[in-house]
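Here the structure comes first, spelled out in structure tokens, and everything after it is commentary.
Apart from one protein chain that is not included, each protein chain of the complex appears where it belongs.
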Amino acid sequence: MATTSSTGAPAAAPSLTFTRPVFAKLSPHPYLLLSLSPDESSSTRSRRTNGRAPHEARPIQINTGSLSQAHGSALVRTGDTTVICGVRGELLPVTSIPQFRPTPSYENADDEEKARKELKEYDLLVPNIELATGCAPQFLPGVPPTTLAQTLSTRVYSLLHSSGLVDGRDLRVKYRPVRPPQDTEAMEEDGQEEEEEEEEVKAFWVLYIDLLFVSFDGNPFDAAWAAVLAALRDTVLPAAKWDADREMVICTTKEKGKKLNIRGHPVPCSAAVFLEKADQQHQDKGRHWILLDPDRLEETLCGEVITVVVDCEGNETRVRSLEKQGGTVLGRELIRGFVGVAEGRWKEVVKAMG
Amino acid sequence: MADRRRINGPAGATIPPVFDEDGKQYEHKVAKIRDRAPTAIRKMFLKTGVTPSASGSAYLEYESSAKSGVSGLKLSCTVHGPRSLPRSSPFSPHIVLSTHVKYAPFATKQRRGYLRDPSERDLGTHLETALRGAIIADRWPKSGVDIIISIIEGDQDRETSKFQGDETWDMMNALSGCITVASAALADAGIDCVDTVAGGVAALVQDTSDDSTPRIVLDPIPSEHEKILGACCVAYLPIRDEVTNLWFKGDLPASDIDLYTKLVESGIQASRNGNRVLVECLGETVA
Amino acid sequence: MATERPLVLPGDVIPPSLIPTSANPNKKQQPLRLGPGLRHIPPSDIVPTVAGQLITVPHKNSMWVEYNSSRYTPTPSDLVIATISRSGPDFYYASLSPYTANATLPHLSFEGATKKTRPQLPPGSLVYARVTLANKHMDPEIECVSSATGKADGLGPLKDGMVFDISLGFARRLLMARSKEEGKVEVLELLGEEGLAFETAVGRNGKVWVSGASDAKGNEGVNAKTVVVVGRALQETDTKRLGVEQQRKLVKKLVREMR
Amino acid sequence: MTASTLPEAALGVLPRADGSAKYSHAGYTVTASVNGPIEAQRRDEHPYEAHVDVIVRPAAGVGGTRERHLESILQSSLTQIILVKNFPRSLIQVVLQVEDTPENDYVNTKLVQASLNFAIMPALFQTSVLALLSAGVPMRATAAATAVAVVPEDGAKKIVVDPSPRQIEIAQSVHVLAFTSQEELLLAESEGDFTVKEWDDVYETAQKICCRPASTKEGMEMVLDEEDAGGPDMRHFLRSTLESKVTADLHWK
């Protein structure tokens, strides 16, 4: 087994003779290690090979509404990671929901809670992430989604539901059967107000949330989620109503569409842990660095990763999701501290979202 | 059976929104008439190096015309290689091109699936022939290069093409865009070409507005015309004055014999314009 | 008893009291020898890597973890039963355990083998061999002749007979010099006492080869049944974890059934 | 069906696998097989260490994106505790077959579900560790995981160990934490809505369950008494399960 010393120091020596890219290709770990731990003599501070400080994230740009075919869209760029998100609504008549129940078994729950369950029960949110666009050499098309792509999709899906970002009530298309002919006016309403007892749900909007990576340079989840969040906030569903005669939902461009009301600003913040010793099997781990917003090279060199999703809108910071795996460096204290870092990132991202 | 590697959504089929305006559409279609001169092509925005980790990459966007609902074409292309072919594949004296064109699910009016459909495969084959003529293939024996294009937004109108039915006209615009953007990406990847190939589209259209005499227009937008009689998409090498790929569709009135040649020539003209943008962009990056 | 052979789990801290410090000072200090299931983490930690009983032998100044597993990892000088899977120009490629990389067996490493006289072994043949080289970075190498003496010492192709799978722990017990006393396995002796004529070869890789005694008449009939009985006796002793007494019962039962 | 309060486990249940374990707790029953180190396919062959391959198979229906996610989480965690460096170029394969999951009597179960089911993690985690131990795969340490939910209860918030599907439905946040036997935090997965303070409490509870200091006989009874309060004592459970296995294996000693 390679002893830890031999992975570190000797490999560093030839670095003087190699050009940086060659050194990076040949022995990436020592390359990053060297740059992170400059010898005490020199005054240079600990920097990553991408020139960032360990706790420095890449600036984030967010543009929304650039796609005309989608009902909502966003383009997110952090460094060399670029992802596009398109949200498109399609209609799902209740008749084509086999397990649909007009009065679900959870009447006791309030309407909002009910709507939230509908989202999950009827699969009204459908996020998918496409990596096989040649966005990086390892992601070429013509292959089924990689484990990474599937994992990302699942994480987005889970966070969508657990954070209750979308209000399920926005996705209902309701209809009030008309008894006396004079209140035909009531038909015109798109069922957003309170006397819902007479109204019945005729269909649901299904939101297809498709993410496409144009360029991939690490930390896909943060970028992807930012895109989802921005795109959903940009989403306007066409005004739709149930046409009893034609037994179908009819949309119109005459009335102005329905803007989704998106609850909260959950923003993820990811980091990877870089270990001084390539051999992590020892108890004493030696030094380590927590690299915020890791790039592609760093991700290949780090085993342990953490993602914390926070929402700082209220007076108290709420954590909406916490995922840490693949290592044992990040203990209780470090994670506590990292939530603070996440709060910082939250401000940047929310600002970028405008 | 559902794709177990993706999140599939509801079991029952979902329906894209139906608008009450549909059907009445046809009458006031004439309203949005082409405001460009027949020989003018839309403004293009081309940028290379959008995907740094790829050997070469480029992004192309057509200026979306004034009318709302009409989106400009948006394309992103990455080039990977040249790299050695996998052991399994047979010896090849020249470089092996593999082109892959895919519409993003949100690119068109109808949501696209993740699996490639025939039209996307067609685009891929057309693109390959168009490029093969431009690349100096035998400079890279035993190696292959992947050219991947994502159509982020199709060149399509929200309402139309239900009426013109045929989506081919849109595909032609898409193809010419693909050729131009791929050519830029190849140059960015430093893969030797005899010349910079670019795509161009010309169509023979018929509009009541100009007493429905057929006329040839460059870079047509199907929705701006009532009837498209025929169109062609050419991939053209300006310096060598060669056409590497030609795709023609439609039926031309037999009355005018050299109408076909006219059409192709205007196609070439369109491609020249495209080429100008291309060279400009490359010039910047080199400088 | 538990105090002598405490249960250890991976990563447990071994109390220093249990780590032998060379017993008698007059004999010169010999280094602490770590057996299987332990690893040394500099500077001075000794940590178990498997679940088992910690055995310490102070006078030998050695310690290891006693455990039973079913996946064989080759170790030099182990005796193994290998199945030839194919033959190369100079080597046979032989499998020691399923789904693992083949071991190499030089064509000439048989007793008195020359290019002409070497045994021709078709795929599927069995050989009794010794592991000569085994390290995690290379595929193992085995031999059917002692490189020192040039003699086979019982190694070589195994004709006829049958191989039975047994657990690695049981194989080790069978191979013990005093398997009866240390390993608490008597089956074979008992079967012999019952008058069964058979020969066996035990492979450390969890295989035992049993064959009817090759008597001049070669009365096959008897052999097959005998072999089955021996095989079952061994496997049941292993899987049902029989003590000496139960082994005796088992043998009686099996032999009765056979006759 | 009512979920068992105490975990149960059996080792070596699959005679033809190198190692195997069946584990049931809180309504979940999982069987795992471990094979390895065996020859790795070229595509996941690593020159310096063993590739750990984890496969999760649901009881009903085909696995989907959710299973892939669970697999990747388990894979990254197990790679940490297995001494992968000891077996370069080889493969250690862990297959987890879910047999039983607690039913929520208030919903009809849907077959294909993309949403992550946290509560199943501990069962999967424990089973794989047990199977690895039974296979005698060299490890740096053992580990244990547990699921904890913060459930609102008449105004106040209550921490529930091994929550039932019903409790998860109404929970404000659900957490899964895993610790190595050296008390390092190996895995932490939380979703819902919670504060750092709440997470701290959750951490305390989970840690108590996963790494209660090895207890003596009478200490153990005491543990059993406070079962309902603190949840099961995973470390002791692991040890006693292995104890019986090892003594059985070495009965002849």
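Going by the order they are written in, the chains are A, B, C and D; count residues from 1 in each one.
Methods note: a contact is a pair of C-beta atoms (placed from the backbone, for glycine too) under 8 Å apart; a residue touches a chain by one contact, two chains touch by 3 or more.
By definition in this document, contacts and distances are computed from a predicted model.
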Undisplayed chain, where the name is taken from the UniProt record, one of "Trafficking protein particle complex subunit", "Dynactin subunit 5", "Exosome complex component RRP45" or "Translation initiation factor eIF2B subunit beta": "Exosome complex component RRP45"
Where the missing chain makes contact, among the chains that are shown: A, B, C, D
Options D:Gly27, D:Gly64, D:Pro122 or D:Gly192, residue touching the unrepresented chain: D:Gly27
Touching the absent chain when the full complex is considered, from A:Pro98, A:Gly314 or A:Gly354: A:Pro98
Touching the absent chain when the full complex is considered, from D:Glu39, D:Glu183, D:Asp201 or D:Glu243: D:Glu39
Residue among C:Arg39, C:Arg118, C:Arg232 or C:Arg248 touching the omitted chain: C:Arg232
Missing-chain contacts mapped onto subunit A: 95-96, 98-99, 101-102, 105
Residues in subunit C touching the chain absent from view: 83, 85, 95, 98-100, 122-126, 158-163, 209, 220-221, 224-225, 227-228, 231-232, 254, 257
Where the unshown chain meets subunit D, residue by residue: 1-2, 14-17, 27, 29, 31, 33, 35, 38-39, 41, 53, 55, 57, 59-62, 93, 95, 97, 99-101, 103, 105-111, 164, 166
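Keep in mind that, in the parts below, only the chains that are shown with their structure count from here on.
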Chain whose Cα centroid lies at the greatest distance from that of subunit B: C
Pair of chains ranked first by number of touching C-beta pairs: A-B
Intercentroid distance (Cα basis), subunit D paired with subunit C, Å: 34
Intercentroid distance (Cα basis), subunit C paired with subunit B, Å: 69
Centre-to-centre distance between subunit B and subunit A (centres being mean Cα positions), rounded to whole Å: 31
Set of subunit D residues in contact with two or more other chains: 65, 68, 83, 86, 114, 140, 180, 182
Of all residues in subunit B, the ones touching two or more other chains: 5-8
Residues on subunit D engaged by subunit B in the complex (per definition of touch): 62-65, 68, 112, 114
In the complex, subunit B residues that touch subunit A: 5-21, 50-54, 57, 59, 64, 68-71, 74, 76, 78-80, 100, 102, 104-109, 111, 114, 146, 148, 150, 152-154, 156, 158
Subunit D-facing residues of subunit C, complex: 5, 7, 9-12, 37, 39, 47, 49-53, 66-71, 73, 98-101, 136-137, 169, 173, 183-185, 239, 241, 243
